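Shown here: the complex without one of its protein chains, the others still in place.
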Amino acid sequence: MSHGAIRLIEANCTSCMICARECPSWCITIDSHTEPIADLPPGARERTTNVLDRFAIDWSLCMFCGICVEECPFDALEWASDPVAAATRSGRLVHEIEDLTDEQ
Amino acid sequence: MSEVSRRVPAAEWHDAVAAAKAEGYDYFDWLGAVDQIGRPGEFSENEFEVMVRLVDLETDRAVMVRTVIPRDAPRLASIADLFAGAGWHERESGELYAIEFVGGDPRRLLLSDDYVGAPLRKDAVLAARAGIEWPGAKEPGGAPSRRRMVPPGVPEPEIWGDRDPAAGDPDPEQVSESAVGGRVRRRRPSTGSGDSTGSGDSR
Partner (left out) sequence: MAGTRFWDWYGDGSTYVVDVGLACCTLEFEAATYGRTPAGIARIEDLPSRSRVVVVISGTVTDKLTGPVLTIVSRIRQVVPAAAVVAFGACASAGGPYWDSYSVTKGIDQLVAVDAYVPGCPPPPDALATIVDELSERERV
């Protein structure tokens, strides 16, 4: 791979935090909360699921090591082919869920 | 290339390097140091290991001459008179570990003149990591953490960041050990008594 961007497949992400913890540059920020699962059979105990609120990568810190892609147990991160585009303000190098799911 | 290791006492350092050079190991490769604080086995308490690699280019052999010096009195004879090239390596190891190479060049090489500290000592905390919130400290689902998540490279707060002033300065070995601890740290006994092996998972 030649340092294309990293793409997020939101549907696969369970907010497990492994990528954020393994990232050596600390460039991944994740916020999540839990919600009860609806439509359980009657009498079943309440179960909850994680809901991803925020997934952000700060590309000004990322060194494209790919550890996050390798460590994700749910294949929610994958290499894209195009590099991340330049920006005129450093804040614009923080990409949120919408940008990350669109990385080409 | 074959390589042999020679361990010598610090007092014999200069002679051992001179002897190796006379034997034919007359190409200086590199000189470096390792902070062996807290390491069991061949090291006693609190030592720096200093090593120099010399090569005999004609016979394709190398020797690694090694010694240990105490951390609280880190001095070693300079070998820059034997190998001029060792001068920069001694300046680098000297400034990064605060080791004095006696008879050598005491000037800094890479650090700015106003930098305070010896950053490669294992009890030198990477303050930038300790100063900001680790994105990995959050728990999945945003729950408050029942475990204590501390990132690699950051000592536990009661050792370094948020230490009780009445407890005095932390023991360097506690700081270095804490900083290499795993991400999940057990809560330590409240005073420094007992063994300090409770560093949690090695993950």
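A and B label the chains in the order they appear, each numbered from 1.
Just so it is clear, contacts are C-beta pairs under 8 Å (C-beta built on N, C-alpha and C of every residue); 3 or more make two chains touch, one makes a residue touch a chain.
In this text, all values refer to a predicted model and were calculated from it rather than measured experimentally.
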Omitted-chain contact residue, chosen from B:22, B:110, B:143 or B:167:
B:110
Check each of B:4, B:57, B:102 or B:128 against the chain that is not shown and name the one that touches it.
B:128
Tell me which stretches of chain B touch the chain missing from the display.
110-112, 115, 117, 119, 124, 126-129, 153
On chain A, the omitted chain is touched by residues 2-3, 24-26, 58-64, 83-84, 86-90, 92-93
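FYI, only the chains that are shown with their structure count from here on.
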Just give me the whole-number Å value for how far the CA centre of chain A lies from that of chain B.
36
In the complex formed with chain A, which residues of chain B make contact?
129, 132, 134-136, 138-143, 149, 151, 183
The chain A residues in contact with chain B across the complex are 14-17, 20-23, 26, 28-34, 48, 50-51, 53
